[in-house]
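First comes the structure, then the notes that go with it.
With one protein chain removed, the remaining protein chains of the complex are shown where they sit.
Think of it as A, B and C in the order they're written, each chain with its own count starting at 1.
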Amino acid sequence: MIKKAKPKAKIDKKAGDALSIEIAGLKLRNPVMTASGTFGYGSEFAPYTNLEKIGAIIVKGLSLMARQGNPSPRIVETPCGMLNAIGLQNVGVENFIRDKLLFLRMLKTPVIANIFGETVDDYCEAAKRLEAAGGVAGLEINISCPNVKKGGILFGTDPHEAHKVVKAVRDAVKLPVITKLSPNVTDIRVMVMAVEDAGTDAITLINTIPGLVVDVERRRPVLANVIGGLSGPAIRPIAVRMVWEAKSVAKVPLIGSGGIISANDALEFILAGASAVQVGTANFLDPDAAVKTAAGIADYCKRHRTTVKALVGAMKTGQ
Amino acid sequence: MIKKAKPKAKIDKKAGDALSIEIAGLKLRNPVMTASGTFGYGSEFAPYTNLEKIGAIIVKGLSLMARQGNPSPRIVETPCGMLNAIGLQNVGVENFIRDKLLFLRMLKTPVIANIFGETVDDYCEAAKRLEAAGGVAGLEINISCPNVKKGGILFGTDPHEAHKVVKAVRDAVKLPVITKLSPNVTDIRVMVMAVEDAGTDAITLINTIPGLVVDVERRRPVLANVIGGLSGPAIRPIAVRMVWEAKSVAKVPLIGSGGIISANDALEFILAGASAVQVGTANFLDPDAAVKTAAGIADYCKRHRTTVKALVGAMKTGQ
Amino acid sequence: MQSSQSTIVYNKKIADNYFKMRLSWSALEVRPGQFVMLRVSDGLDPLLRRPFGIFNVICAKRGTGFSFKRPTGVEILYHVVGKGTAILSSKKPGERINVLGPLGNGFPEPEDARNVIMVAGGVGLAPMLPLAQRLKAGVLLFGARHKADTKIIAGFSGLGCRIRFATDDGSRGFKGFVTGLLADEIKPDSVIYACGPAPMLKAVALMAHRAGIRCFVSLESAMACGIGVCLGCAVKAAPLQAGYEAGVFRMVCSDGPVFDSMDIDWDTL
Partner (left out) sequence: MQSSQSTIVYNKKIADNYFKMRLSWSALEVRPGQFVMLRVSDGLDPLLRRPFGIFNVICAKRGTGFSFKRPTGVEILYHVVGKGTAILSSKKPGERINVLGPLGNGFPEPEDARNVIMVAGGVGLAPMLPLAQRLKAGVLLFGARHKADTKIIAGFSGLGCRIRFATDDGSRGFKGFVTGLLADEIKPDSVIYACGPAPMLKAVALMAHRAGIRCFVSLESAMACGIGVCLGCAVKAAPLQAGYEAGVFRMVCSDGPVFDSMDIDWDTL
């Protein structure tokens, strides 16, 4: 990390330090990350955006073994959003290390590996191998993917299961550990306290919300998996509310995710209590969305003579 | 009820019986109701639509005593949706009976009173007085309004509390009782089983989803109440999914609500398992939305040579 | 009072970020101060209708009395401030727009038009044109940011009411707030009709109160339905006045948008 932090620090100087923020020991040049599963393995976006201007790149969710994912159709558009049921298709940790990490290591931008598994051991083994490989700045544990019938969902909605997997991964590696929560719970604060107690260094919220779209003419679900995860601007008010609720109990930094299309959207999350944000579905509308969002936050900070650090949770309620 | 049912039966004959459906002993000429809080007390829409072509009118949520509601701003637009924090402002049961019911009694369309309270007794007392007044065909118990800090939310997210209030109302009156559930729970099926066990005759889902919009320039929530309930097309995929999940355990009829703008949307809910639907926010875009939705369902039934009864839960999954 | 598809006759830019749109439209009767709600897009984003004051009413024959009978068209004057008004400004003649209205109570008819003082701030000028057309007397005090914005006054000339200007930078008329013009216009039997930003209305209401004259204000609020059912556009009523219950919420769309300034709890605005 130190080796990485130095050059970044320089960039921060140039850009002015208004945007830089440290999360779970990760020094970020700006608070805008790319959300897992919406930015591939980074290299795919090289022709379209400046990867060095992104706060951090979170790669597609990785499992110990490669996964083929769900049959098609896997995606469908919804009002101001989309459902996806990719089924966590991915190349697997080993192929990622062999084929994808080389390119990512050349970037100054910190790379965060998003991991998932069907057992606690899967999570830990994946985490260890990624740490051993080097070049990964941190881990994001996905306990919340709603697409896969087995695994995921259980960890994400039961505080005890969540605690178990996060603690195990936390004990297995030295890398910063971010836990990504599912919104599909009655009280997000319970989950926040559980994963904090398990030793997570930061918390990302929210992942997608389970949804269903019916093809009325064919009288079948549009998605082969029936249920998919809802993402995009449609869910933003729900995500901002959950960040605000989480902030009321959280001791570790929060990372906001859900429907961020613009700097204004990102600032809603930051003011509600997020120290950083993730741009997801917006990458599909504009492959330069993350960089534009960061630039917009810089403008806001200049206009208001403030810094991102000062804006975190700065929303005032009451008269 | 019998007295009311007869003339309706006639209308059904004329319109062809493809649309008629019976829910909780209520014979509806078509499955399209107007959602509580989005259709006032009915009379406001008389200049804009034909109230006799609506399946059922559900009036604004009523409490025992009149309520003033929350300070402004109470609403804000969101991507393909809106947040509301009205705070359940209403004229109270007595004023409703005195001032509003006269007009509603003249309609052949069944009128359902949506009720809420802060204690089990409030619910029961409101229910009894409405039954005694006559002219109300059924009750919809709102245990799920997310706008009011006290009351509502607790009943709606705790299966035991929900069971308590529903059973009490069920025992207090003979009128058909519909329970309206909150989506803000980890597993909607648990709530469904709880209120069924308490004796509800039907279940409406979903109510609004708690959300937050931040005014980034003022660094304050847009709504005076901070949190509001998200409604509109944005939440439709979530609502359809919950109806489908509920259907897997429900024995009583389900009523779908959430983002219905068109007949196609309504049919998604019906195919997923709803016996009827409610049009809410769409009434603001087009005061004739409910009638147009019913007409569109009629076209679909004609085109597919089928009936609403046959379509309920007719979605096929698997290859 | 209806919801109908209308056709755009024209949609002209008349000042920076100010547009005037004419729509073919029929209604039974329109009172000055009423408004319409437009569906700016058939899509779902933006989702809600947008409220706009009725700026001009096209009638076969001008008619008499305080209201306009059987109009065949309507004009709105709008300021581009966000997504919906931006979409509106891109509309071309011939395109269709759904119009809900006329809505709201409108201005009450004054006993003597000559005693009327109209106070408008920015786009708050819109509902004043039908009023001026009906009164054919009185004075209009118009406040704007600078000279360029005062172009939207065209249409008021020759209606028989005096017009005085106030601009923030003094580029036209009085330099300062429009309330600076109000003091020397107020007479014992004056009646004020005001529309504009809340702070302006607050100041005007206070001056009227001090002078002991009546003042009617046209308020704005975020709206969803426009017909009194969503209860989203609430404003708090002042302690018992004109039979209103203290602290009760009034709906801008159906109880207003025009209120007696004494009936509003100004501390909550």
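Keep this in mind: a contact is a pair of C-beta atoms (placed from the backbone, for glycine too) under 8 Å apart; a residue touches a chain by one contact, two chains touch by 3 or more.
These figures come from a predicted structure and were not determined experimentally.
The chain we do not see here touches A, B, C in the full complex. Contact with the omitted chain, checked across A:31, A:55 or A:81, is made by A:81.
Within the whole complex, the absent chain has one touching residue among B:80, B:240 or B:315, and that is B:80.
Interface residues of subunit A facing the missing partner chain: 37-40, 44-45, 47-48, 60, 68-69, 71-77, 79-82, 84, 86, 89, 232-233, 261, 281, 283-288.
Counting over the whole complex, subunit B has residues 79-80 touching the chain that is not drawn.
Touching the omitted chain from subunit C are residues 41, 43-46, 83, 87, 92.
Here, only the chains that are shown with their structure count from here on.
With centres computed from CA atoms alone, B is the chain lying nearest the middle of all the protein shown.
One inter-chain figure worth recording: subunit A and subunit B are separated by 36 Å, centre to centre, where each centre is the mean of the chain's CA atoms.
Subunit A and subunit C have Cα centroids lying 47 Å from one another. Those residues of subunit C in touch with two or more other chains are numbered 44-45. Annotation for subunit B: residues 79-81, 232-233 touch two or more other chains.
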